[in-house]
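Shown here is a partial selection of chains from the complex, left in place.
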């Protein structure tokens, strides 16, 4: 596996173990991921195993969670996405977008109820932030909650929600109309409640190994105890996004690395004009650039891990890494695909699948352009979003 | 429709008619092409209608063929590919790769037998050149023919053959071992002959609205009368490729134009941060570049048509146009897709489908790199293929 500047030499034993465990898992348990992609199915059977292996929020502590290093967590995301972005997305949502906010902002009762079940994969969670009319600007959300008896009634519509159709619980972000200034609050909504429905989006050409859907709330009641007590305002969902983007920055490197290794192997095996195509200058230039870009992205991911571990990670640094590493994987997956010629358009090889997936990854959790503007804001002090 | 330098003003009535006919056809007859793509099916029901409308080799004369201008032919390819590359590919193969060589190199009997049937869509043809081990270097083909009684016995394996599973006849290129120097010859092989089988390739992530397969020849006999008498050597298949690449150079512009129009409409409709996203600088820059690149490609396609009409078109000029226009469509379809955000990954909008298709189009009929080397050879006089 490409490790051109010997970063693996810095890993400790636990980090190597989680990486190897994940590699073995995707090799042996997931099955033919190309077939899943063509069929548009997620291998739901592996969720419990992922839980047993500690793949959900392993960087958190307590509640039976492994509390591994941020590097270990990143390596896990990398290996899952080297298999398929859908697999990593499932774990990202479960861990960074559902377990993390419960862990950070939840009541003791909420933690006790949900963290063990989500951690083992006994329950599945989803994260309801994006709305049909509000993608890049979530603060314009229309979903609202109104006090009713000893709880709230929620109304609104969330879409592009990973895991929604298989989720037991949705963390829904909504404006609390009963409070001064309509602050955004987080609500833990069990999906079997009256007024809650989750439809599946089935006509995707990307991230097909992922169950994506809507969460429609039609005057759905949740008790007061389901509100996350520890956060109010956009800081709530945004802090979750920072966690998830951190995992994406690592994961995208895994997808790119898998493309590189596939292309390198293909090019050294495949002969045309009497020699391996890896011996042609035009192909070597592609491999050289791929290896370089992947190495740079690895360095950035590892650096983020160190900063995160030290408690010094700033959200715009994560934006830089999400933006760069995904754009890199998007570009390099295409180069890898082209190196495979006609064979590269089939599900027998991973690059085209990764390339198609990267369109989703490029778009979700803050589009590339939005991260450009987050960085621009941070670098100049001037916002240019509007 | 984008026509930034008013090229449509130069069209004559017949050219406008064929363009409008094709536009109407794809709008009304093809059905939901996104569904076909997801399902991996070709709308075989429209083949006869395409024949009736004169969509197969309309630039040829005689045998009931329309003999329209090369511009008209190009416009037709453009409109078909604005719908889907699979549709254009079907017509390209039928017209440029099967009917053209029969017209150019066939015997009178071969022309009488096949051109009317292929022209009306009563029969379907395919073109057997590429082999599993010989993609970019077809002259290394292993398929061979040996004389037997008053015909030939063919053995070998062709792959990535558009239309193969639905074809009535395959134009197979093979080395004639019975002749001095093993020259390449063209053989019209009816697919119901003994020893001929055509398997379908079903796990494609690109060009899914196209029936692709293999043609396997296991000692298959064809009579002497099935050999194309008018050509010998690689010039035979290469001259067909020039015809097909000409159509691709036009077609790719159609795909890109469809992406542009979809993105422009989406961007002017879709609001974020309180205004249409078309009002943001980052999106305008994308539209400006897309419009420019499409306009340039249109100019090149139109110029090729003029040169072809005048009998002055050289094969490397077609390489330039195939290479540029497809690379352009590949790049710009991705930009269009990203402008559509999350909605852009669904089959509800065309850009991601076009983007996926372009990977095939980038690869077949001479990969981008091969065309770079064809141009390099032509520009410097030095071959660098090997």
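Things to note:
Letters are used for the chains, namely A and B, taken in the order the chains are written, and counting of residues starts over at 1 for each.
Everything that follows uses one rule, which is that a residue touches a chain if its C-beta (ideal position, glycine included) is under 8 Å from a C-beta of that chain, and two chains touch if they have at least 3 such contacts.
Computed from a prediction, not measured in an experiment: that's the story for all the values here.
Here 2 copies are displayed; the structure file describes the full homo-oligomeric complex as 4 copies.
Just so we're on the same page, only the chains that are shown with their structure count from here on.
Distance between subunit A and subunit B, defined via averaged C-alpha coordinates, is recorded as 38 Å. In the complex of the two chains, the subunit B residues touching subunit A come out as 34, 37-38, 130, 133-137, 140, 159-160, 201, 203-207, 271-275, 282-283, 334, 337-338, 341-342, 344-348, 352-353, 355-356, 359-360, 362-364, 367-369, 372, 385-386.
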